[in-house]
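Just one protein chain is left out here, and the rest sit where they should.
The block that comes next holds chain A.
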């Protein structure tokens, strides 16, 4: 299978770069990142709040079938230039992981093709490696069966 999503993680650096090309016009790729009802559908968690504007904030949550909160994350949007750029923080609540800084760049490749470059800066090299080693930390926000499916594919 072709690897569509690419991750560059240079050893010993406290950052990663996630890149992905989409068969979508630039405006739709951007829209999928700023409209809460769309974000909910592909991120796999409930969006409690999403103010898509500079100095706006957002909060994600996932509950299990019994209503227990499995995951909560929040952040602040520092910069938002339509169809160009989003700069924001991301922090998982009630976990040992510190806040991270994310630079999202949206680029048009053709009328119906676009690219997302996500540059993520962590507090330290150790924090970065920990989060990369434990995708389920970020993945707790997914429904359990979905997570099982992903983890199951690794076996």
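Just so it is clear, contacts are C-beta pairs under 8 Å (C-beta built on N, C-alpha and C of every residue); 3 or more make two chains touch, one makes a residue touch a chain; residues count from 1.
By definition in this document, contacts and distances are computed from a predicted model.
Missing from the rendering is one chain, named in UniProt as "Transcriptional regulator" (options: "Xanthine dehydrogenase family protein molybdopterin-binding subunit", "Sugar ABC transporter permease", "Transcriptional regulator" or "Beta-propeller fold lactonase family protein").
Touching the missing chain, out of A:31, A:46 or A:119, is residue A:31. What chain A contributes to its contact with the hidden chain is residues 3-7, 9, 18, 20, 22-25, 28-29, 31-32, 38, 41-44, 95-97, 116, 126, 129-139, 142, 144, 147-148, 150-155.
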